[in-house]
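All protein chains of the complex are present and in place, except for one that has been dropped.
Which chain is which? They are A, B and C, in the order written, and residues in each are numbered from 1.
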Amino acid sequence: MISFESDYICGAHPGVLERLVETNMVPVSGYGCDPFCHSAEEKIRAACQCPEAQVRFITGGTQTNQLVISTILTNYQGVVAARTGHVSTHEGGAIEYTGHKVLEIEGKDGKIAPDTLRGFLQTFWNDGNHEHMVEPGMVYISFPTEYGTLYTKKELTELYAICREYEIPLFIDGARLGYGLASSSCDLTLPELAQLCDVFYIGGTKVGALCGEAVVFTHNNVPKGWVTQQKQHGALLAKGRLIGVQFDALFTEGLYLEISRHAIRMAEQLKQLFLDKGYPLFLDSPTNQQFVILENTAMEELKKQVAFSFWEAYDETHTVVRFATSWSTKEEEIQLLADLL
Amino acid sequence: MISFESDYICGAHPGVLERLVETNMVPVSGYGCDPFCHSAEEKIRAACQCPEAQVRFITGGTQTNQLVISTILTNYQGVVAARTGHVSTHEGGAIEYTGHKVLEIEGKDGKIAPDTLRGFLQTFWNDGNHEHMVEPGMVYISFPTEYGTLYTKKELTELYAICREYEIPLFIDGARLGYGLASSSCDLTLPELAQLCDVFYIGGTKVGALCGEAVVFTHNNVPKGWVTQQKQHGALLAKGRLIGVQFDALFTEGLYLEISRHAIRMAEQLKQLFLDKGYPLFLDSPTNQQFVILENTAMEELKKQVAFSFWEAYDETHTVVRFATSWSTKEEEIQLLADLL
Amino acid sequence: MISFESDYICGAHPGVLERLVETNMVPVSGYGCDPFCHSAEEKIRAACQCPEAQVRFITGGTQTNQLVISTILTNYQGVVAARTGHVSTHEGGAIEYTGHKVLEIEGKDGKIAPDTLRGFLQTFWNDGNHEHMVEPGMVYISFPTEYGTLYTKKELTELYAICREYEIPLFIDGARLGYGLASSSCDLTLPELAQLCDVFYIGGTKVGALCGEAVVFTHNNVPKGWVTQQKQHGALLAKGRLIGVQFDALFTEGLYLEISRHAIRMAEQLKQLFLDKGYPLFLDSPTNQQFVILENTAMEELKKQVAFSFWEAYDETHTVVRFATSWSTKEEEIQLLADLL
Partner (left out) sequence: MISFESDYICGAHPGVLERLVETNMVPVSGYGCDPFCHSAEEKIRAACQCPEAQVRFITGGTQTNQLVISTILTNYQGVVAARTGHVSTHEGGAIEYTGHKVLEIEGKDGKIAPDTLRGFLQTFWNDGNHEHMVEPGMVYISFPTEYGTLYTKKELTELYAICREYEIPLFIDGARLGYGLASSSCDLTLPELAQLCDVFYIGGTKVGALCGEAVVFTHNNVPKGWVTQQKQHGALLAKGRLIGVQFDALFTEGLYLEISRHAIRMAEQLKQLFLDKGYPLFLDSPTNQQFVILENTAMEELKKQVAFSFWEAYDETHTVVRFATSWSTKEEEIQLLADLL
């Protein structure tokens, strides 16, 4: 059985695992106050060309979103997100659990259009009753989005300009950041992206780590009382080294982007395969998640030999499914799939 | 430099790490729906001799406490804990963050006396204004306690009887459970402990794992909507395997208790060393944390060559410090310390 | 200056105020345990023809929505509401503040269509990832809606049947309930409405009281620990009598419906006036709120002599404004407005 079920089906990239093994018996202090975390922070700062950046390590994506959003917003503010945003739909209400509303606005293929954002903010501030409403206190976007799409440099520049104008921070969820940056459709570099937001995270769980995300506060803007708040959320690992060591490995000799590029190459082969075989794509994704429309009986047949994910019903007789590649995808697996289709 | 700073200074026990390496490239489903988690659950159930038990895996201790307590309590209830309990003092307000009060009562060396608990509950229910007060909805104890002490079988039996009488669950924080069960002063086995509470957790982070705790709901009593609530707390790992694999290793061929016993042997040597050298113990701890009173200048001197933890000021010229052993402590380190004292 | 600014511009209906004066010096117990509250509960139960109903008194509408919704939902559930619902937009995030998501769905003129509700619930339960999503735990509608519109008996019956099918409670926000029931377009009686939901509230603040709403749990279904939760929300008045006395007056000799009918007569005159004078209505409201489209300069002119509310921009040169009547509106005021238009 071959699996394209998700980008978190295997453990860690061998280069990452190796570092965990090498450093295993080195005694260090807990809670992220260790040389591995410090080294990883330094390397990430360098990769972002952002000397003012502060980097914090969190175990997973939902936890990161919850922590970043709830520590930045004040009580009466909410976070603006696309209606299809991960924080809007697939985090079990993690943001609302902290007392904050997700102010959902319309998106297109997972992306927020600058005009939509500007219109929403203008309408809010022009509303005579806005004091009875949740104030938009930050903007959340994902890169790549939940549909695998990417913002262009121009779009991101515009979104950030609007945020600057309204004096609210822009937060980029980078759970699959590597797969975005490595896409041939991407016209942004990591340092550019770091310049165009106030905080973002570099996803590790889906890009080579066993677990862990690196949150980058781009201009010395870690919220006050961060450690206590991380603890308060149950998000402060005693063995902080676990994430530090992994990111240290991922940001040594460009491993993070290298393994991301591999996943993109695999995704491109996958896409070409679907096109060649006449399977319609649900949308044109430039990253590691490919969304294909399958006829239902064919889908059931395929399922017996390949793992992939249900995405949504397309019509009575067809279903949208997702095939994901990652650092661990092998070219042989694409070949095997080709034989099966 | 040798370190007795904590029981989380090293990575994973070699036997645990080895399993992570072996299973690394096996593709599995996410979010704990994988054969490693299932196998670990099965082994833990067997070790507890508790066929009705349900086991869930969480990344760390504070997160576990937060999740267990907030999913069990209803809105208007609080959790009873010793004033020195971890949830009362050292979790950054993680319980209150979920909207629940920690109802702090007096303890002795970290333990709640059955009479104190009974008195508290009686007073509450006899108070004519109790509807204006937070209702005690569960009881939290730690085993070993934050001071390294242990409940006897008799004490735990009494506490649980009181909880049964008042129809509130008893939750045991077992962040260092192994070091409690392995102590020569302990008259409880794991199956007995499982019979004497409604939910407890088996600490992994401090007993051989890179991270992870195994929560045991002893009688088929996982709260409804558990997965969603775990997600909502940011506590659902995409790669749930990470904790499953580790606990599977820890509960294979008795590794968990074996490495716990090693730590206890090291702690006993440490305690004997302090007694031999004339250093007064702050209290008589039967587990892996030893609390010693040091004269301040001697303490500063020692710090240059040995890592240990500040606990609290004793008087103007003395300090209570903590020396912790763990699975990773080596006999040579005790010897080196002996030379230094 | 005459005012149609809202339905809460004056104090209490004289009949209500008189009862407050009469009972002022009668000493009673606090927190709603007084004969006035008990009598009001009895009268409301009778008016609803609902002997199993339990009635609780709360100071205002947002507080009522917050309390009812948060005491009924469990942690991982949200409340389904129209995107234009009061709880969705105009309560400063009061529901999210309690940790629960408002699951917003499309409405039409403020109303949720039964098909929309059914579709939403079906899609949720058919989604393979629904455990990662907020579970719909109750449905909120308002009667009349925020746009002054009304559900028909048929629509309400269908909505409630869907709720029964999915085993989730239906909650009706009746901040302006009287103005709905008194409308000539309404084909529902109070007892019928009480049969078609699990909990609703009878608005007092906007229908003759100084403050206060009466929540009716229709079938002995007050949430457990209600008093403590009311206290916990800061919603338990020491002088509970204040609301009890007022509702006792409002439900004596049909005062509540009588004064509601007056407001509706005034609203009908108002509507006719606008139609006669050629002012287009924004929508056809059958209740006490009338939404009119005014040309902007005419609007500014009118504002100098009449108070009304901004609702929303219509186009570059026109604005939607709201004129509200209430128990306190006088026929002379309509006449004065007629002269001004």
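Going forward, a residue touches a chain if its C-beta (ideal position, glycine included) is under 8 Å from a C-beta of that chain, and two chains touch if they have at least 3 such contacts.
This structure is a prediction, so every number in the text was calculated from the model and none was measured.
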item	value
Hidden-chain contact residue, picked from the options A:24, A:232 or A:260	A:232
Residue, one of B:4, B:76 or B:160, that touches the chain absent here	B:76
Residue of C:88, C:149, C:183 or C:232 touching the missing chain in the full complex	C:232
Positions on chain B where the hidden chain makes contact	75-76, 78, 89-93, 96-102, 104, 126-129, 131-134, 309-310, 312-313
Positions on chain A contacted by the hidden chain, ascending	70-71, 74-77, 99, 131-135, 224-225, 227-229, 231-232
Those residues of chain C which, in the complete complex, touch the missing chain	3, 5-6, 8-12, 14, 17, 20-21, 23-30, 59-67, 91-94, 97, 205-206, 210-211, 228-239, 241-242, 307, 328
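FYI, only the chains that are shown with their structure count from here on.
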item	value
Rotational angle, Cα trace of chain A fitted to chain C, multiple of 5°	180
CA centroid of chain A to CA centroid of chain B, Å	33
Centroid distance [mean C-alpha coordinates] between chain C and chain A, Å	42
Centroid distance [mean C-alpha coordinates] between chain C and chain B, Å	50
Multi-chain contact sites of chain B, meaning residues that touch two or more partners	228-229, 231-232
